[in-house]
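Got a structure for you, written out below as structure tokens; questions coming shortly.
Of the protein chains in this complex, all but one are displayed in their positions.
So, subunit A:
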Amino acid sequence: MNGENFILEMNNISKEFPGVKALDNVTLQVRPGTVHALMGENGAGKSTLMKCLFGIYKHDSGEIIIDGNKVEIKDSKTAINLGISMIHQELHPIPYRSVMENIWLGRFPMKNYVLFKLIDNKKMHEDTINLFRNLNINIEPNTIVGTMSVSKIQLMEIAKAVSYNSKVIIMDEPTSSLTEDEVDHLFTIIRDLKNRGVSIIYITHKIDEVLKIADEVTIMRDGKKMGTWVASELTRDLIISKMVGRELTNMFPPKSNVPGEVVLRVENLTSPFPKSFKNVSFELRKGEILGIGGLVGAQRTELVEAIFGLRSIESGKIFIKDKEVNIKSPTYAKNHRIALLTEERRATGIFPMLSVLENTVIANIKAYRKPSLLLDNKKIRKDVERSIEMLKIKTPSYKTLIKNLSGGNQQKVLIARWLLTTPDILILDEPTRGIDVGAKYEIYTIIAELAKQGKSIIMISSEMPELIGMSDRIMVMCEGRMSGIIEGNKVTEEEIMRLATKFIA
């Protein structure tokens, strides 16, 4: 793979943040009209490299060549003008504005009115409709973005990136909140773009997607490039070993938990909102891992948040150890020894500007209050250090700000936080989302160990292998209703999928 033309070359890019060498002499070469996958664990430097390309960061050394010309990309505007567009992983849109305004932001169609140049709303509406029609997306351009589902917003972002008519489109984890059908839809869009000569840089953790859609794969680890391969020469195992630097023989740890008596019983739980969960009933045993599967929008998060007292309930009953309980708020849930790890780690989990120590003890702070009302710092430190050791949290010290840890280690701190409240029931909402392969295995080990110790676990997951590999039983939801409960070890992905789409017309 040498000597031919590249649409984009990033040669010997290095970037240093205080104390970290984020990119070390990385080279990425992308051919026109191909899908180039960029893989690596969290913290490997993929996003940093793309942010350098899109003018969000400035690299310390190295050069960027587009279409044979050396370029200087000082901000996003320059990048856009050079024919690069990007679907950002963590960026949220502007929630109070309409879909079309979000899409054409920064380049609204204008029209001359006598003296003024004003926005041409009619043309903007038409352009949006045409764009959506070409991409087969069904969204009304005037919808306020804040009212749409996550997957619709993601589709909008994809359309926005396409609308720049760029030569190179960077897609950073574009499928993180898409359903399987929507992923297929995205792949159709990608193939179409390829045919039109557009190159895609595709960042993802999902190996299956890469094997399905990519032409070439560049793998990074610890800020260095491991190499570039033709996708058809790669296998799943090969990719994993290049990414983590060791062979991962097992995706999931062995389990030795034995489910015991029922600790939680939910009967006909129904939300006051018509589109949310209705008539959901299930049981959870001591020492059991109950998986909850379903598509995005199946109201799984809403269900567990209602059990945790974060959302209101119209009707239905919750029993803990055969006693009916009324959980009005998370405080009640905590008193009933229920813990919830929320889905949006960054938005509702971590306190980014507080230390690992503070993040660990925040849910259990009352337990450290001395009679003088001051906090027992010695005991706090001891407990935090024990948590760090027990969950193998990789952090320079307990004083480190949690925002400086990798996603996997942040998640471990959150698990430590809730374990300190000594819960009997631990609800995990997408516990491994956005976490790299190696750290995932460690989280699985922790989950299996907790179940063995007799804790009951509810785990929401959109990753089917994870559901099948970890759960004793899997409850599948569809459109707010329970579409089935199946024993974990007998289940196939097809069966889960069939249940997950059972009520979809």
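We take it that contacts are C-beta pairs under 8 Å (C-beta built on N, C-alpha and C of every residue); 3 or more make two chains touch, one makes a residue touch a chain; residues count from 1.
As a convention for this text, contacts and distances are computed from a predicted model.
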{"item": "Listed names \"PadR family transcriptional regulator\", \"Methyl-galactoside transport system permease protein\", \"Lysine biosynthesis protein LysW\" or \"Outer-membrane lipoprotein carrier protein LolA\", matching UniProt entry of the absent chain", "value": "\"Methyl-galactoside transport system permease protein\""}
{"item": "Among A:Phe6, A:Phe54 or A:Trp418, residue touching the chain not depicted", "value": "A:Phe54"}
{"item": "Of A:Phe108, A:Trp229, A:Tyr398 or A:Trp418, the one touching the omitted chain in the full complex", "value": "A:Phe108"}
{"item": "Listed residues A:His92, A:Lys122 or A:Arg346, member touching the removed chain", "value": "A:His92"}
{"item": "Contacts of subunit A with the absent chain, listed as residue ranges", "value": "54, 56, 75-77, 80-81, 86, 88, 91-97, 101-102, 105-108, 110, 116-119, 273, 305, 310-312"}
